[in-house]
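The complex appears here without one of its protein chains, the remainder shown in place.
Each chain gets a letter, A and B, in the order it is written, and its residues are counted from 1.
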Amino acid sequence: MRGFGAVAVVVIAMALVPFLGVSNVTLNFLIIALMIALAGQGWNVLGGYGGQYSFGHAAFFGTGAYVTAVLQVLYGVDAWIAFGLGIAGGALIGAIVGGLTFRSGLRGSYFALVTLAFAEVLRILSSVAPVTGAGVGILVKLDLRPAAMQFESRAGFYWMILALVAVALTVTQIIERSRFGVWLIAVRENEDAAAALGVNATAIKVIAMVISGAITAAAGCFYVQYFLFIDSGLAYGTWISIEALLTPIIGGVGTVFGPLLGALVVRALGEGAQRITGGEAPGLDLVVYGCVLVLIVGFAPRGLMGGLSQLRSRLWHPARAVKVHHG
Amino acid sequence: MAEPLLQLERISRRFGGLTAVNAVSLAIAEGRITALIGPNGAGKTTLFALIAGFLKPSGGTIRYRGEDVTGEAPHRLARRGIARTFQIVQSFGGLTVRDNILVGAYLHHAARERALAFAEQIAGELGLASLLDRPAATLTVAGRKRLELAKALATEPKLLLLDEVLAGLNPSEIRDMVPVIRGLCQRGIAIVMIEHVMQAVMSLAEHVFVLAEGRIIAEGTPPQVAADPAVVEAYLGHGAAARLGGAHAH
Partner (left out) sequence: MLSPAILTAAVVNGLLTGAVYALIALGLTLVYGVLHIINFAHGALLTAAMFAAYFAYRLLGIDPYLAVVLLAPAFFCIGYALQRFVIGPASHGDDRNMLLVTLGLAVVIENALLFAFRADTRTLDLPYALSGVDLGFTFLPLPRLIGFVTVFVVTLALWLMMSATDTGRAIRAVAKEKLGAELAGIDVAHIYAVTFGLGTACVAIAACLLIPSYYVNPNAGNAFVLVAFTIVVLGGMGSVPGALIGGLVIGVVESLSSLFLGESLGQIGIFLLFIAVLLVRPSGLFGARA
């Protein structure tokens, strides 16, 4: 129960932030960071716990975004229902892509390549298809009522994204302690050994991808509600595929809080980079992200959470601190 | 005679031009220890891979408890009760010993508490109780071999394939492992072991199959097989049997 307790503490603490009188700029920063964290939490289920590194998670983000936007704008569907269907869309894409790739036995670099290709195909399709607004994109009408899932104050959006992150944290925690989670980790560590112990690796990976897709799609749905605009580059662009994998890796793959920690750090670095150059510096934040990625992989492959747990064991149990090699 | 637990009928496996396993037929009875011996490259590990589902046969059938399981995937065979250890130990290095065994325990115990309890019980039976919280990668060779065994046992198999489980162990470690293996058989698990450590084969096995160049060239009790000239020939080469035949019997 310790894990769920930690989740509750963190969520409650974060929920109190709007009452501290922070500026809208700060709230905006936190909202975006939490949204990226959510996308990363999705990636983390498949990549962190499952060890399948997807380079095309934009496929889920964008699908969630477009489903939500199209249903509301073209078919007048209620915003909350559209949101739910957006998540379902992400899950469906996960089932399709996962089913196709894992049944073919694709792993490692090939899997990364295929996911990249899927995301690109969706991006190109959405940039020409009329239903997704072709090159122009889709604008969602401003309608500041909770019933339309839009809020007058930033705080409303903040609590909404925090709630989604909280759900994802809980789901991740449940996975970690469940049979599915142990089997998923086993598949990550050694797929053949897992199969010899009765684990249906393909089924496990597909399920992980479905969950992963659903969570990242939720981030896409939120994007649309917050920014009220989506186009093919924002939906399926490499920027979100990269941020979705960067945050868990920096924060700590295969941990519950990794993506959250990573998102806050990554976004802070990005903001910092923009501040230093006075704001007009396209691409600089991604340069920083890329460098951090290489540095983390090189020097701290278990990410920030890994560093924290090593620190903790050194401080509390200096004699028992065991250096475990990974990678 | 009772239905054999495992029946291989003319099982073959070809890799391009190489026939690694050539029309092998054998039967394994329930609850017995069988050894599979033969010179290096005879096809023993390939045969294990075929039985456990990691390779599909090029020909022949495999029957387990009377059912045709030819070509079934490894995880399904594991569920049926066929477990194997790997020649080169395949543990989940980053996980603790407990979590390693847990993976197998979860097969037939879906609830976390029961699976954990069962994993700890298995660990105790194999002398790993004190190592439960250690990362698997920090174990000694002997420890890792026991862990391999523990993982496989946690799946509650009826048929256990041990691939050179004694390799890399020093004599005292081997002496400790032999009764463990015998104990498994006493629980009703049929064991097939690939082994090069002859003292273990002699003391453990009730029946021995000798594989050379993909074919079964001899079978019988350990003393029968040891005296078989064809076996000596396979291990020591051309003419050795004749040269040794004059010397005193082993």
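Assume a contact is a pair of C-beta atoms (placed from the backbone, for glycine too) under 8 Å apart; a residue touches a chain by one contact, two chains touch by 3 or more.
Note that the coordinates shown come from a computational prediction; the quantities given were computed from them, not determined experimentally.
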Practice task
From the touch rule at the top of the page, work out which displayed chains the omitted chain touches.
Solution key: A
Fill in the blank from the handout: Only one of A:49, A:118, A:159 or A:236 touches the unshown chain, namely A:118
Completion exercise
Checked against the full complex, the residue among A:44, A:101 or A:132 that touches the missing chain is A:101
Exercise for the section: Decide which residue listed in A:25, A:276, A:297 or A:311 touches the omitted chain of the complex. Expected result: A:297
Practice task
Pick out which of A:53, A:66 or A:236 touches the chain that's been left out of the picture.
Solution key: A:53
Fill in the blank from the handout: chain A positions in touch with the non-displayed chain are 51, 53, 55, 100-101, 104, 106, 108-110, 112-114, 117-118, 120-121, 124-125, 127-128, 242, 245, 249, 281-287, 289-291, 293-295, 297-298, 301, 327
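Please note the rule applied: only the chains that are shown with their structure count from here on.
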Exercise for the section: Report, in whole Å, the distance between the mean C-alpha point of chain A and the mean C-alpha point of chain B. Expected result: 44
Practice task
Note which residues of chain B are touching chain A in the complex, please.
Solution key: 52, 54, 73-76, 78-79, 83-84, 86, 90-95, 99, 102-104, 106-107, 110, 112, 115, 134-135, 137-138, 151-152, 154-155
Exercise for the section: Provide the residue numbers of chain A that touch chain B in the complex, in ascending order. Expected result: 177-179, 182-183, 185-186, 189-190, 192-201, 322, 324-326
